[in-house]
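Working notes, structure below.
One chain of protein is taken out of this complex; the other chains stay put.
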Amino acid sequence: MIISMYPHASKAQVESVCARVQEFGYMPYPLIAEECVAIGVIGSGDLRACLEAVESMPGVEIAIQISAPYPFVSREFRPQSTRINVNGVAIGGSEFVVMAGPCAVESESQILETAEAVAANGARLLRGGAFKPRTSPYDFQGLAESGLKLLDKARRATGLAIVTEVLGECDVSLVADYADMLQVGARNMQNFTLLKALGRCGRPVLLKRGMGATLRELLLSAEYIVSHGNPYVVLCERGIRTFETATRNTCDIAAVPVLHELTHLPVILDPSHAAGKANVVPMLARAAVAVGTDGLLVEVHPCPERALSDGAQSLTIPAFRRMMQDLTPYIQLWKEQREIAVPVHA
Amino acid sequence: MIISMYPHASKAQVESVCARVQEFGYMPYPLIAEECVAIGVIGSGDLRACLEAVESMPGVEIAIQISAPYPFVSREFRPQSTRINVNGVAIGGSEFVVMAGPCAVESESQILETAEAVAANGARLLRGGAFKPRTSPYDFQGLAESGLKLLDKARRATGLAIVTEVLGECDVSLVADYADMLQVGARNMQNFTLLKALGRCGRPVLLKRGMGATLRELLLSAEYIVSHGNPYVVLCERGIRTFETATRNTCDIAAVPVLHELTHLPVILDPSHAAGKANVVPMLARAAVAVGTDGLLVEVHPCPERALSDGAQSLTIPAFRRMMQDLTPYIQLWKEQREIAVPVHA
Amino acid sequence: MIISMYPHASKAQVESVCARVQEFGYMPYPLIAEECVAIGVIGSGDLRACLEAVESMPGVEIAIQISAPYPFVSREFRPQSTRINVNGVAIGGSEFVVMAGPCAVESESQILETAEAVAANGARLLRGGAFKPRTSPYDFQGLAESGLKLLDKARRATGLAIVTEVLGECDVSLVADYADMLQVGARNMQNFTLLKALGRCGRPVLLKRGMGATLRELLLSAEYIVSHGNPYVVLCERGIRTFETATRNTCDIAAVPVLHELTHLPVILDPSHAAGKANVVPMLARAAVAVGTDGLLVEVHPCPERALSDGAQSLTIPAFRRMMQDLTPYIQLWKEQREIAVPVHA
Partner (left out) sequence: MIISMYPHASKAQVESVCARVQEFGYMPYPLIAEECVAIGVIGSGDLRACLEAVESMPGVEIAIQISAPYPFVSREFRPQSTRINVNGVAIGGSEFVVMAGPCAVESESQILETAEAVAANGARLLRGGAFKPRTSPYDFQGLAESGLKLLDKARRATGLAIVTEVLGECDVSLVADYADMLQVGARNMQNFTLLKALGRCGRPVLLKRGMGATLRELLLSAEYIVSHGNPYVVLCERGIRTFETATRNTCDIAAVPVLHELTHLPVILDPSHAAGKANVVPMLARAAVAVGTDGLLVEVHPCPERALSDGAQSLTIPAFRRMMQDLTPYIQLWKEQREIAVPVHA
């Protein structure tokens, strides 16, 4: 069950409802954010009696019975799609949002050159890793805080919002000091300690699907963040691991409509990691727009062959420009669809 | 190596070239079809000497060294995309070709009603199985030859070309008597006896990717058909088997641009088997058009809930109509792209 | 439901029971083999009434309600494990049966040398392909009937029984003329036309699991063979296709106890294809014995580095000898277990 409170509900009212719920043997999970005051209710007891008792309490708008195991992120709770505001850019609304930039921040000139180029070609967020999760301990691990400072500089220079990865719970507040949106990488999708720490952090989170994770698990990981207090989560499909080796991962394009049916959260797609090869990226980007994803996360590097990571899948700046031009009519169709869109139901 | 002969090359010229090639220790695979006379050359020997010796022989247009293990279907051999003519419908050219119909032919009224509806909404081929590969021996196995006769009736009534599955080498000539195009199902993609039999049959073949098969294996299976004499092969991505269970299979959308880069053969997509759920099909169809596939294979049934197979993934006739309307602007973009298209190279 | 008839039941009695079953709206699948007379009953109707009506008919021993979708091969039908007799060798009984030999029959000396060596070291069946399913049309396709003749020669020389692959339904009778057991390769596990043809053939069948097939699908493919008249099926786990590339396939060792629980048919393991590397084969063989498999299918070649196929995974003759010595104490334990074994139930 989820209890939706009126936006003006007082803290005391929320607490009373929580107390009442506990009397019925349930566990309440209050979620108080800017545009959302709600209480998730988990456990087993006399559901009907609890619903009735709660609905008449002051501050309660409605109490909804929810069958999905991820009540807060489920579309049952919130039939309308959620828009996540990232430093002025709304993801999940009427704008198709492109996030672009290098895999890793490598130097001031690299990040500034890339930021200016992607901003000039329609990107709204700058991506770039200061803390890099690398399979080998001997690979480039990122510039850490100095990388964050360069991202900040690029933000000032271009007006782009910043999305960057956080690797562990101890770094959350440091990264949140610089970034507009914190990214959870695929390898950390089930790092529950990190997810809980992000739940206590006010910043929007970009949650990437694990390469061996089901969509159900992705939604439960999002539920970790939301139930711990942070409703601002954007999901990201980035390809899953299969037996096929012609591409780095297998882009699960159907994940987009399936997620849009199950959750009210925005869903974007990362064609760079899905493909692993720069020449396949623009085609996956087109498919992503057509399938109704809310945005893209794309790797762009001024000189991919000298990139310290992910060079093979990074677009050059001219290739990014061509891709954005190529996408224009598809994004136009996307906007027309979006205007008449109603939530997809099974 | 592939030796491309002039279209007017005589049989004797082809034979002389084959004999010369054998003198160098290679094995020749002659391919003589309407618009294609070529000789595949396999083995190891003095390649340079063989190339030179052959290039000066009468009837020889050019001899090309090819590194792919599937020389005939490789784009190295034929940089221009191949158009496959199926009873007047060209697949791989400037038309986006939709093949639609029920999973299985069940009755005269079912197949005629479906045929008329899909024809009226833009399909060019009618699909429908008379021989059904079913996981369980106790499931409906198809109407066999009477099913083929009903397909023939539907063709006469609507002008649609017919594509239908053949299950074993012994049925090839029977099915070829009725069908315009013979389908090899995913479970038979590496039934090499069947592939060889189809190589000796003049009819176009629709080769579906096995659910556990790599793209390389798909291309090698196509090479079986072509090297045994039949160059008219269309490839079909239909989803692969992964750990994800939210959809029946995982639609490998990147397979389309990857295959377009590796081969000159047309590539279509089957969103019905990929999704396994009717409500996801239209979105995958959109992605398929955007990604540049040459056509679609879609399951449509007048009454999916009473279908003898694949009901859950079949579109109703109104849903098919809506999907085709929804696809119209995407197909328009597809046509504009196609006109300016040059083969995609790595 | 399965109706078990008395071994001495007459053909007329079987026919009467079939007719009675049809009156209740069910479909009967009679199976008449040396040691087994039974009727599978499929469909929906008044089950209780049908059971009662049938149980009192002459020739009927017992009628059992079965919930598995593969009634004939299910352990619900036959709690006792089935022994399959292959030219005097019983698979599934108190002997651990090793089948060994080259991937392909290449020459008289190769097959005779291998046959003598494996016989001398404890193998009871000789494996060797005369018809080879090769991913590429340009790879060695086998010696066909002359290969079968060499296998026959090897059988006369050594007394080993012969197991060899059949690729298509048209070759079943030819291969059955020479072989003691017909193998269905992984790529053909769902070649239903072939399975039906093998159902009509009296010879024991070795059915290999498809590399993308679930255990449920394997059992349904076995059910095809049995329900079409041939109860002599041995199942073979040979590794499945996953994302891991350190081995050629991933040996699903748990398949053995799971299958032993679900079916009364014998289950053997092919460590050669599972591993893809000769040095890993002996360890997988040990695991297979420990886990209670009924036998092994192993590739052995007198000179693996010159083998026309599967060289990397073939044991040399000395390596096979060492493996058999190494397995001796494990097989001893296997025999002790087998003597006290009762069927594994969930």
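To keep things simple, chains are lettered A, B and C as they appear, and every chain counts its residues starting from 1.
In the analysis below, a residue touches a chain if its C-beta (ideal position, glycine included) is under 8 Å from a C-beta of that chain, and two chains touch if they have at least 3 such contacts.
What you see is a predicted model, and the numbers here were worked out from it, not measured in a lab.
Residue C:250 is the one among C:81, C:141 or C:250 that touches the chain missing from this view.
Screening A:210, A:231, A:282 or A:304 against the full complex identifies A:210 as the residue touching the chain left out. Counting the whole complex, the residues of chain C in touch with the unshown chain are 212, 214-216, 240, 242-247, 250-258, 261, 274-275, 277, 279-280, 283-284, 286-292, 329-330, 333, 344, 346.
Although one chain is hidden here, its contacts on chain A can still be listed: residues 27, 42, 69-70, 133-138, 167-171, 187-188, 190-194, 210-213, 217, 220, 223-224, 227-228, 241. Where chain B meets the omitted chain, the residues involved are 241-243, 245.
By definition in this document, only the chains that are shown with their structure count from here on.
Here the spacing of chain B and chain C, counted between their Cα centres, is 34 Å. Chain C has residues 241 in contact with two or more other chains.
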